[in-house]
Each structure stands twice: as C-alpha cells, then as structure tokens.
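The other protein chains are all here in position, but one chain of the complex has been omitted.
Our next item is chain A:
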Amino acid sequence: MELDPEDVFRDEDEDPESQFFQEKEASKEFVVYLIDASPKMFSSTCPSEDEKQESHFHIAVSCIAQSLKSHIINRFNDEIAICFFNTREKKNLQELNGVYVFNDPQRECIDRPTARLIKDFDVIEESFIENIGSQNGIVSDSRENSLYSALWVAQALLRKGSSKTADKRIFLFTNEDDPFGSMRISVKEDMTRTTLQRAKDAQDLGISIELLPLSHPDKQFDISLFYKDLIGLNGDELTEFMPSVGQKLEDMKDQLKKRVLAKRIAKRITFMICDGVSIELNGYALLRPATPGTITWLDSTTNLPIKVERSYVCADTGAIMQEPIQRIQPYINQNVMFTAAELSELKKITTGHLRLLGFKPLSCLKDYHNMKPSTFLYPTDKEVIGSTRAFIALHRSMIQLGRFAVAFYGGTTPPRLVALVAQDEIESDGGQVEPPGMNMIYLPYSNDIRDIEELHSKPGVAAPRASDDQLKKASALMRRLELKDFSVCQFANPALQRHYAMLQAIALDQEDIGETRDETLPDKEGMNRPTVVKAIEEFKESIYGDDSEEESDSGAKEKSRKRKAADAGDYDFVELAKSGKLKDLTVVELKTYLTANSLPLGGKKDALINRILAHLSK
C-alpha cells in the first residue's frame, strides 16, 4: 500500500477534494481566442451596463481581457494565444493574409499569459486601427478566405502539447452569421465546404471550437445559416447548447467565464439508493474559497526560487532522522504509540460511497448545519446506465415534497453525514444561474456543535424582547434597507483584488498600483438618503430612547465586576500580605485581585505580588 505519512497524520485539515483543484500539468488547457476584426465588428453596437453604446469589438476584447486576468490568477498553467482575423496587417507563421496573432515579444506564440501581455492587451483598442487595422478578408473575386485562414492558424498554434494531457479549445468571437453570404453561389458553396472541412479537421484532432456570437440589436445571430455546421451542432442540441446570448456586455462576460473554466469533475461518486440500486454521480466543487496562492521562497539577491529542505531531528540525541513513522499520544502517564498504517486503518471506516439513509423535511436543515463548502452533484450514465433517470426522479420528488435526503458520505475525512438538497434549474436572460442537480451539504457531528445559547441564558430570568412598536420600527428599517437585486456572487474579494493589483504592479515595475475599490463597504450614498436615515433614527429611538448616545449598562457589568471582587474575596489579601503568604497563591488567584482592583495583569509572579502589596499599602 502506498502510504504518505504526512497525509495520514495530517489532521483532516486538507480535504483531498481541494487538492483536485490545484492545477496540474495534466489538466492544462490550450486556448486560442479568435476575434473577428471586420469593420462590421466596429460598426455594430450594443448597450452596455451604463446604457452606453459599445462596439462588438470592444465587447469581445474586454471579455477576453477579463478572462486573461482570471487565467493568470487561477490557471496560470494554461497556455493562450490571441488571434484576430479580417485584419489589414498579417502576422502569423503561415504568412496568411488577414490574420494577426497578437503577442508580447517575450512569449512564444502560444504560452502562459504574462503581466505584459495583459497590460498590452488592455490598451489594444487605442492602437488597433493604426497598427493592425480592420479589413474584410472575405472578398468574392480574390478567393481569399480569412475565416479559413484563421482556423488554420489557430489549429497550427494548438499543435503544441499532446491532446492526451491537455484540453485544446478555440473561442471564436464574431457577429457575422453568414460569412459567405455575399458570394456567388458556386463560390459560396466551395468556401463553405473548405471552411467546414478545416474546422472538422481541427475537431478531429481533439480541438473543440466554441462560438461566442454577438447579435445585432435588431437582428438575432442566426446560427443555422452557417455556424451550426462549423461547431457541429444538430437539431436538438442547437436549442440546448446555444442559449440565446444576450446583447449586453455583462452577459457576454458571464458566458465566457462559464465556458473558459473547463468543467472538472471533482469526484465520481457512487450513490447507493437502496440495495441493488446504485447510481453514478459526478461531484463538482462549484464553490471554493479563492486564495492568493502559495508562497514560493526566493533568494533575495537573485530572486531565484530556493530549495526548502525539511529535516527531522531527534531532540534527545540531535541525530538527523528519517521521517518517523510513529506518533504518540500522551495518555494517563504513558505515551501511547500509533504507526501511520494503524492510523490510516483507523480512519478507514467505510468505502467512499454515498449511502442514502432517508429523507427529512427541509425545515430540519438548520442554518448552523454547515461545516464547509457544498459539493454539487449531477448524474451521469457513463458508467451506470439508468443513473440519470433515477436521479431526476428523486430530484423531482424532493423538490415537490420539500424534502432533502440524509446520506452518509465516506469520501471525506472524516466521513460525514450529508444533506442532499435538490436544486431546480434557475435561468435568466444571460443563461443558467443555478444548474439543476443536488447540493451536498456537510453536516456537523454532535461534538462539533457548541451550545452558545445556553451560555447566554439566565435561568428563570426572562430575556428582554422587542415590543410591538420596536418590531414595527425594525420592519420599516428593513424595508428601507432592502438590497436591490442582491446576488451572492456580486462582490469581488477586495483583499484578493488588492493582492493581484500589487503583483501586477511589481511585475510591470509600476510605481502606482492605484486604488482597489472595496465593493464590500456599505453603500454610503444609499445609507445617507433621508428616508433611510429617518428609518434608522426611528428604530434607534425606539430601542435606545431619546438619550441615544451611550447605552446604559443594564447592571450586569457591574455584577460581573462584583463577582470578580467576590472571587478575589475568597482570600483575605490583607491577612495574606501581612503573613507574607501571598506567594502561596497561584498566579491566577493573584490575578483575581488585580482584576477586581483594575490593576495591570502583566508580569511574573513576583511582579504581581509586588503590585498587590503596593496597592494594599495605599
């Protein structure tokens, strides 16, 4: 058996699931962004967030800019290339007309994104017309076919890397749904055929082509004219996988964000519904905290990575040793020893399966029944035929009856009871908001739950409760402070944004890193609206009364002070001081006196005694 002692001994800190998301070479991705730069991309516009008209070209470019930033942060192993077609200038290894591969000179054509590339791309629109130029590359009498050339260049770029270990994708941005529409019919047929063949060749090599169409405000992008064949969709799929892309910039960004992340299965899970019915599910980690990444230590003079070596030293003999295989737990005057194998065996109480135990109404799932981010479950018939059907049936019943499933999941350390909550699909104009499936929520065990409420109860003494008037004021307050269109993912993490702004600034030697906007701060303007201020004032007055500044203590604090004094009073400090027996007390006991008399608590025991003596002698 392969045993990683670190893993065995590690105190459940690391969920093996999370390791799945650490980028591995094996799961890297090669992406070519292929952007139509024809004059039509510049002349067509869409309304943006603030109702300004933005050109299609701008939309495509800003989507990609955002996507590049997320590549560099989250998936720095991915290799990307940016390629325009329908350009005046040409720049590509094949010397094809109308295709321009945009790059930072220090990079290979397809390479990991760099800070420089991102920075240059951010300002590409300023110089695009001048340096690269827009020019329709499909001209009927010249037999030029820029789309064909673009696919060729993209395919050539994606030749790098084995398709065994990498996903290869082309994202094609265009607003021309019928690229050969203006051609004579024979030429059109010919061009269509060769272009489709080119696309098919690419697909046969394991490259997938994804289309991000941009629609004209008055004319929907008609995918059936040409592109459905190019990306290989047929009848049903056409409606299924080509959700009408909205016309707004935000929708587009959303679309791209969703598609750029390759769908990764965190885990295959066998779900045992009852004896004889086990179905196959895929678990996806759709929510995981993003972190600034691990620290790499560098040599401060050369800035080169340094080697960190860990050595184990025997405290008794000073001998360097191998990583010890035994661990000890002090227990009743002895050290009980465990080997790595024993501990790993101990933790293995079950197979990694998900075992259905039964169902409960949703009201049984309390707000505090939560340990860590949930895992999303979606069925697959890949290995077990019939899985999807059984899953959908349960899913519908659970939604219909307002129930969740309780199951035991052996795939985490430690294994946990989980709640499976069915989630119906939610869609908006911009596409899917919540995918249909079940969310697996990890439940705490009894000893994980703390009874804080009890700690704050005063037996027999009724806790103060709000009066009807106060409730009414609270209700008014809540109405005034209603967040419009709140959605859980609307805030960027300000600390993370700041961190990356800082890295980018240092990487590019920028002096000023600018201000990062903290979206998580309360909306000052909104809070200062007179109606809001009034509602808050009224609520405040109903609670605190007129004398609003300082809340009067309800006496408990005094009580606690008294209690401390009483504790200290367990000893007659004056007597002890006289007889010189203060030193017989423990530090803790000495501190009760100091606390009761509001004296500093720091210092060694002698200092404490001296402080008490000084105080007594006053």
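In this text, a residue touches a chain if its C-beta (ideal position, glycine included) is under 8 Å from a C-beta of that chain, and two chains touch if they have at least 3 such contacts; residues count from 1.
Everything that follows uses one rule, which is that contacts and distances are computed from a predicted model.
A.B. asks: Can you pick, from "ATP-dependent DNA helicase 2 subunit KU80", "BING4 C-terminal domain-containing protein", "Trafficking protein particle complex subunit 2" or "Large ribosomal subunit protein mL45", the UniProt protein name of the chain not displayed?
C.D. replies: "ATP-dependent DNA helicase 2 subunit KU80"
A.B. asks: One chain is left out of this view; which of A:I129, A:I328 or A:L613 touches it in the full complex?
C.D. replies: Hidden-chain contact among the options goes to A:I328.
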